[in-house]
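Could you have a look at this structure, given as structure tokens, before my questions?
One protein chain omitted, others in place.
After this line comes chain A, so read on.
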Amino acid sequence: MRRTALAATAVVLAMGLAACGQGSGGGGSSADDAAQVPADPATVTGTITVLTNRTDQVQDGTAKKYAAEFNKLYPHVTVKFQGLTDYEGDVKIRMNSKNYGDVLSIPNSVPLKQYPTFFASLGTSADLSKTYDFTDHATVDGKVYGIANIGTANGFVYNKAVWKQAGVTDWPTTPQQFVDDLKAVKARTGATPYYTNYHDGWPMTNWGNALGSPSCDPAANDKLATTKDPWGPGQDLNTVDSLLYDVVHEKLSEADPNTTNWENSKALIGSGKVATMWLGSWAVVQMRDAAEKAGKNPDDIGFMPFPTQKDGHFCSVVRPDYQYGVNVHSKNKAAARAWIDWFVNRSGDARAALSISSVKGSPLPDDLKPFQDAGVQFVHMAYGRTAQVDEIDKASEIGLNSQDYPQHIVDVARGAAGGDKDSIFDDLNKKWSDALGTVG
């Protein structure tokens, strides 16, 4: 009797609360008017909240300095920062409400076609693509919803001193030569030739960004939307993943991938205990810092392109970093837009990070000078069919940008999971083509 009464109360309570929950949810109509850069800075008022994954900048005061600089131009805007350590996870959940800041880096997990639901348009693609690179990565129906601050080139961060000690001074030009060079590193130095960063996982997702490097094709990503076997022989993903597989299979990577540590890996490469890691150009600064802390020469840290050549030159894919968007529910869209405009164009953040500014015509950062000197071609990927590629990727549960996919390759390569290189590629091809069939 007592239990029945209790259960009944619980049900009533649950239903009441459920009703409340449904009442407040939903919403999210997209505003048609674009958030324009205000013409007169003095008239812009309001408080904006900037969500950022750069917790380091929030903590060391860099963010505050930027805000102070911004206030010189826009005196009546107050800028607040929220640094989020688990940026992707936290923001994605917050996007179920209306409260996800005014300016935010667009999480990777938001499908492109949903951008208009969550973000205010920043202008037309025709206009903005004249000034900024990578706008097509966030364009839906001719409107741009996000502007990147920086782009990153992809390549191998390597310790020159260690490679030199192994007798290698020239960049390898074929995957085979790269593997041979790593073997030389293993044989002649005490260093671990390659470090996967398997445990942290996210550094591994950069392997997916090598797409486009072997073929030197800006349309490599778009072509995935129609390719049935992206891991077929000669395809980019085949070349890239084969290299990862071979490096691990030849035991040229660390002994136990499950206990790798990202923070520690910086010190390892800085001090020459690790020779090579596949990362973005953004990592070079951090590795140089680590080298300095380890009492070594920061100039030992170098950056080399993916070891393939097309028509006699290397290619390095340049991809946008997080793109900044304006919350469609923001009450201060003008101020938010002003912040993005100021941050990308005037803050100098891209230069400070030695990254490629997304503003067209900006000079290349110092750490990519060797690339320029060696005639490496920078491939700016086209993202016309990103929405479709995304959809196939999710439907197939491959996750080109998730860590499970390269981790599985490493597992198979080191014999920890069943199968071999061919079976991985067959499996991936099958998943991809199946998903291609289900997605319109």
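Annotations
Methods note: contacts are C-beta pairs under 8 Å (C-beta built on N, C-alpha and C of every residue); 3 or more make two chains touch, one makes a residue touch a chain; residues count from 1.
Everything that follows uses one rule, which is that contacts and distances are computed from a predicted model.
Choosing from "sulfate adenylyltransferase", "Carbohydrate ABC transporter membrane protein 1 (CUT1 family)", "Twin-arginine translocation signal domain-containing protein" or "Thiosulfate dehydrogenase", the protein name stored in UniProt for the chain missing from the display reads "Carbohydrate ABC transporter membrane protein 1 (CUT1 family)". For the chain missing from the display, the contacting residue among A:T226, A:T259 or A:N297 is A:T259, taking the whole complex into account. Between the chain not shown and the residues A:E250, A:D404 or A:D426, the one that touches is A:D404.
Among A:K92, A:K183, A:K310 or A:R351, only A:K92 touches the chain left out of the display. Only one residue from A:S109, A:S129, A:S362 or A:S433 touches the chain missing from this view: A:S109.
Residue-wise, the contact with the chain that is not shown comes from A:Y198, picked out of A:Y198, A:Y245, A:F371 or A:W432.
Touching residues on chain A toward the chain that is not drawn are 9-10, 13-14, 17-18, 21, 25-28, 89, 92, 95-96, 109-111, 114, 117-118, 198-199, 201, 255-259, 394, 397, 399, 402-404, 407-408, 411, 414, 416-417.
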